[in-house]
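All protein chains of the complex are present and in place, except for one that has been dropped.
What follows is chain A.
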Amino acid sequence: MNIQVPELSLIVLIGATGSGKSTFAKKWFGAAEIVSSDSCREMVSNSENAMDASADAFDLLYYIVGKRLKRGLLTVVDATNVRPEDRKQLVALAREYHTLPVAIVMNMPDTVCLSRNEMRTERTLPVHVVNSHINSLKRGISKLKTEGFRKIFEFRTEAEVADITGIDREPLWTVKKEEHGPFDIIGDIHGCYDELCALLTKLGHTVDAATHRVDVLTGRKLLFLGDLCDRGPASPAVFKLVMHTVKEGTALCVPGNHDMKLLKYLRGSNVKLSHGLKATVDQLAEEDTAFIEELKVFLDSLISHYVLDGGKLVVAHAGLKEEMQGRGSGAVREFCLYGETTGEIDEFGLPVRYNWASNYKGKAMVVYGHTPVYEPQWFNNTIDIDTGCVFGGKLTALRYPEKELINVPALATYMEPTRPLRMPGTGNNLQHEQDDVLDIEDLMGKQVIETRLLNLVTVREDYTAAALETMSRFSIHPKWLIYLPPTMSPTETSTLPDYLEHPAGAFSYYKKNDVTKVICEEKHMGSRAVVIVCKDSTVVSRRFGLEEDSIGTCYTRTGRVFFTDKELEQAFLGMVRDALTARNFWEEMETDWVCLDCELMPWNAKAQALLQHQYAATGAAAVHAMTEVVETLRIADHLPETAPLLKGYEERAEMCRLFVEAYRQYCWEVKSLADYQLAPFHIMATEGRTYFDKDHVWHIETIARYCGGEGNPLIPTNWKLVDLEDAESVADAVNWWEALTAKGGEGMVVKSLSFIERGSKGLLQPAIKIRGREYLRIIYGPEYTLEANLTRLKKRGSGAKRALALREFALGVQAIEHFVAKEPLRKVHQCVFGLLALESEPVDPRL
């Protein structure tokens, strides 16, 4: 005989010592599935027999059981559990995690238990203890059902136990992960049959209204969210259509509270004929009893909710919290039918609904109805598509996975709503409003962030703490922070005598990883800037949810404002916007905003403090001190020993002068807006799309189309495409770099032609910089080129920097992809927050 238990259940073994519980458990369940009081006792006290440790042992047992149930794992409790108070806590745990408690009772004859007890070598309990176990068990056995056990199995003899041939784990009815759709999910119909037929037709299905038949488009499936009946003019017809499709397997249906109330009525319970039920009852009076019987069976068969498409989609009439999804309990069913209320009553005398979705962080998209809304809104990956058809609104369907909303208007107002569909002040965007404040819980502590490019990216706790402070004190509003650029690794240290960095290193990195085409881009020497610019200021509130008078933002790679002067910022962005508008950017890219990854010049525009505090200061000190030293040594030329000193200091004095020359290249006085230059090199995103699928030539050429012209701050970036298998092409690129850097250029950046490139060992560096010999004085100090210094400086490793660059790249890409997909800001912010946190990793800043 096989016995059947639900796939997700808490199995409570009940039986006196020696009744064979442990043997039974070991035979039929995995070792990890069994939580035994004996092993817990051993864990807390070193001994299975330390009865004084029982209280602590059970604390541990409950804790483990709770954690397992929370994670959705079947769990077997191996303890005597003979007293009702022992079982009470377990039933409560099962309820807390919405799992079904199952009792398996080992009600063996006394003699069996006693003789087994005596045979034990390690521990023998006094006979009176065993007897008392047996007595408690027998007294309690009849009450198990009232205690809350949903399934009870009892075995009275060893033979019965021996007869068991297997334990079947029944999948939960709610879990239909193998159903992948695509689906047409339809909101609350409430007897609006004509609108239903119109909607199904609009969705492309063929409807025969008279016979209530639907020829569903091949491959698609209908999903009804319940509340098929009440208030509207034709509930029976709606039922008939839905029942047909469900029967034919072209539809699934979850129950609504109205449907269940009708079922109660049909079963003869005393139900008040209010809330539109009266209309349904009257309409059903016309139907024959066979249909009524069929309807009762149908309503009774409805499952509270469904988990579909590999767990990516959940449907329930009133929505469902994450911890209840795919679970079965009375509480789950209640939630599915009614949702949550706050206990308050609103001005219209209706219970105030608690918007469970505002705390929803689950992975599954939840589609629901129940609460009529004027317009469906995506909110934390959930959507309410009850658009109050019966109240004169419209009937809405959601196409899944397309996320497309289709609706038909109501043909009449069949009932006046008690509460108006559009409450004053509820026209605002729920998601934008919630995104005003993000929850620290999602950001602090050790973070493990899922990314498309690298799977999981881990960020240490001390780094997130540092990021909290910078984000809170210095960063721009999180709603603007949809992307941060990754750090960039330099090339491997050059083996050439006079160079620290040389293009050969970067080329060999890509070649080694089987990339043959790379692009070299001139590295502008300014400050990295992310620019978001909108077609006009309405886009800022509509798309970004910010109530401010602006057309965009410009921020640094650490998420701080670029221009501290807001007016200047907006004037600058205005110039960028106008340049884009003038060349039809918005039309060509079908968008009203764009996010660009750029370099903003001059360097001193943002780094003035750094320049004054560090570079110019060092330069001034070095040049003047060196001059004085050289002069003093010249006076001492009568001492022959000073000759080598003089030579050395003269050489170093020249290096200090070159240092000053180096930083001066990148500075110019900023008198007006016209003195700024912006060189975008990536188009990160526009409405509805990112551009990671486009190669770098596309990015750079597309951007070039919008550069140049009077009053346009946008400047193009020089580039070169290199074929790594062609020696001439490589040599040409090296010469190009030599020429660039000889003129004082910062250097160049080498990237694989495609934006995202993987090698045999995984994701490749998105970019590698090769900085010029003179530029590097700014980084390594004026005298780094002295042989004695260079030899030591060459001992650098870029491993940590590269690992960091990859993780930051993955997080940056993920952030903007989340934003484009209109995910809640929480998910975007987790990525940029994590990226910023990673920046506090101790990596040599000179790299």
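The rule is simple: a residue touches a chain if its C-beta (ideal position, glycine included) is under 8 Å from a C-beta of that chain, and two chains touch if they have at least 3 such contacts; residues count from 1.
As a working rule, contacts and distances are computed from a predicted model.
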The complex's invisible chain, by UniProt name, from "Small RNA 2'-O-methyltransferase", "Phenylalanine--tRNA ligase beta subunit", "Peptide/nickel transport system permease protein" or "Acyl-CoA dehydrogenase": "Small RNA 2'-O-methyltransferase"
Residue touching the undisplayed chain, where the options are A:248, A:436 or A:654: A:436
Selected residue (touches chain absent from view) among A:615, A:719 or A:755: A:615
Residue, one of A:85, A:567 or A:641, that touches the chain absent here: A:641
Sole residue of A:244, A:664, A:720 or A:822 that reaches the chain not shown, by the stated touch rule: A:664
Options A:39, A:250, A:508 or A:840, residue touching the unrepresented chain: A:840
Touch with the omitted chain, as defined above, among A:560, A:583 or A:822: A:560
Missing-partner contacts on chain A, residue numbers: 436-441, 443-444, 462-463, 465-474, 476-477, 527, 548, 556-558, 560, 606-607, 609-622, 624-626, 628-629, 632-633, 635-636, 639, 641-642, 645, 649, 656, 660, 664, 667, 669, 778-784, 789, 792-793, 836, 839-846
